[in-house]
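As you look at this complex, bear in mind that one protein chain is not there, while each of the others sits in place.
Going in written order, the chains are labelled A and B, and every chain counts its residues from 1.
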Amino acid sequence: SGEKDASADVSSNGYQKMEIKLSHVAAEDTPKGQSAIKFKEIVESKSDHTITVKVYPSGQLYGDNDEIEALQANNVQIIAPSAAKIGGFNKSFEIFDLPFMFKDHKALYSFEDGEGGKKLLSKVDSAGMIGLDFWPNGFKHVTNNKREIKAPEDLKGLKVRTHGGEIINDVYKTLGAGSAKIAFNETYQALQLGTVDGQENSLINFESQKYTEVQKYMTLSSHARSEYVLLANKSWWNKLNDKTKDLLNEAIKESTKTGRELEDKYEKEAMEKIKQSGKVNIHELTDDERNEFIKKLQPVTDKWSKEMDSDILQKAKESNQ
Amino acid sequence: MNKWNKRYSLFEDIFSGVFLIGGLALIFYEVIMRYIFNSPTTWITEISAVMVTWGILLGMSVALRDKHHISVDILYTLLPQFLQRKIDYFANIIGVIFCLFFTWGGIELIKNAFESGQTSMDTGIPLGFYYFVIPISGILFMVRFIGNIYEVWSSRKETGVERKLNLEEDQNEYSSAF
Partner (left out) sequence: MNIAALFSSFTFLILFRIPIAIALVGASIIMFWLTGTFTTWTIPHKMFTALNSTTLVAIPGFVLAGAIMAKGGISKYLIDALRAWVGHLSGGLSVVTILACTFFAAISGSSPATAAAVGSIMIPAMVDAGYNKRYAMGLVAASGTLGILIPPSIPLIVYGVVTEQSIGKLFIAGVIPGMFLTLMLIIYAVIYAKKKGYGRLEKATWAKRRSSLSKASWGAFLPILILGCIYSGATTPSEAAIIACVYSLIVSLFIYKETSLNNWHQILKDSIGVSSMIMLIIAAASVFSLYMTQEQIPQTIANAMLSSDFLGKTTFFIATAILFLILGMFLESSSIMLITLPLLLPIMLSVGINPYHFAIVMIINMEIAQITPPVGLNLFVISGIAKENLSEVFKGSAVFILLMVVCLIIMMVFPSLSLWLPNKMSF
């Protein structure tokens, strides 16, 4: 029954009359939330409201664990899950979790906008989905309550809450730490009471989830990237006419740009708030310290690189130069 | 008949119990590993939650058998006996339809999961395997609804008094929670 909406009639302005449901799990005032709103604004205004976009933020409609199936069933047309989650279809998506894979934003964006990114997005094709673009969230940093982390040994014996994933688990295992999966809504208290010692997150998430209140040490490690993949239902997308597709593509491009600008802005604001709280000791890894980590984690990189598309990996490495 | 009914009930209890208790036991193991041995894992967390979910879903039929599922009696108690019987038929038939839907949906879901090849983040297990519980529990649940229909049918010649006694007996059997 999900067939009939996409082939719907065409308006006199050439756009297909339809309603697009876009569901995601982040709050509205995050880069992803604002990207989604930007997408809605462009599509609706340029199509003269022939196309309406309903955005469902904060996991109101579907959460991390059911949005993909809802997309495959065309109950929603667009979602933006984390890349790590898409690793369940193709390991190459976990490239963002490979330790220290991307040096900085410039490297990341040049990968995403180039051949490597395009090839990576095409990897979801067989699963009834179309990869549209990457939406940013931020580099991940590690925080904890026990000690300042400057060297790989400092992590030994720490229990770190992560969102899971085989590569992440391996990273912490190699560093002599344990990666624990604590439910999102119990993490605050788990950090407060020491059920786990630390966690890893982007600056924006760290601040919005109020972990400033319950964490003492932050290391700006940028050891991995928290990234979202914008996905559409494949059969729905394929039934769009060229004019509609062009409009959506244009809106996606614009909203990605918005997301990238806002990531920068929100990260600075989050950093400011974290500093202002005066509760978190912040350490930025020096190049030497960073190299120590890279060396220590080389086996993890080697092991999981084998499971990824070598061409994509090559492109990612080139982007750092 | 009665002997088989007992065996089947025991099978239901053990089938769901193994998953429920096994899942809870794994959580305990994870607590020990994390707190005492300082080595938490994420895969136990995933497997234990799935096992508890299996236990709960397989337990739907146990709950129906032991009359735990909650329904509203306001209209029912006001009606004469022959209408009550009609409602009993109707409610249980809706139950069967729900189970057919649940089972069919589960099979579609499993097909979709294997076709698209999604695996879990922490264990790499294909997600389709986790969903097997949906059609299995749907069928077990349906067996109990059909059993209820059979009971209503076989009690069609009972007088009001006999029926009342039987109902009370039913309730007594399971009101020994404490």
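Following the convention adopted for this analysis, a contact is a pair of C-beta atoms (placed from the backbone, for glycine too) under 8 Å apart; a residue touches a chain by one contact, two chains touch by 3 or more.
Here the structure is a predicted model, which means the values were calculated and not measured.
The residue touching the chain not shown here, chosen from A:A190, A:L248 or A:V300, is A:A190. Here one chain is not drawn; of A:L22, A:I51, A:A70 or A:L248, the residue touching it is A:A70. One chain of the complex is left out; on chain A, the residues touching it are 1-2, 4-5, 21, 27-28, 54, 56-63, 65-66, 69-70, 73-75, 181-183, 185-186, 188-190, 192-195, 208-210, 213-214, 277, 279.
In the full complex, chain B contacts the hidden chain through residues 13, 16-17, 20-21, 23-24, 27-28, 30-31, 35, 45, 48-50, 52-53, 55-57, 59-60, 62-66, 68-76, 87-88, 90-91, 94-95, 98, 101-102, 104-106, 108-109, 112, 130-131, 133-134, 138, 174-178.
One rule holds for everything that comes next: only the chains that are shown with their structure count from here on.
Look at where the CA atoms of chain A average out and do the same for chain B: the two points lie 37 Å apart.
Chain A contributes residues 68-69, 72-73, 84-85, 87-89, 126-128, 157, 159, 162, 164-166, 169, 178-181, 195-196 to its touches with chain B in the complex. For chain B in complex with chain A, the residues that touch the partner chain are 34, 38-43, 45-46, 109, 112-113, 115-122, 124, 127.
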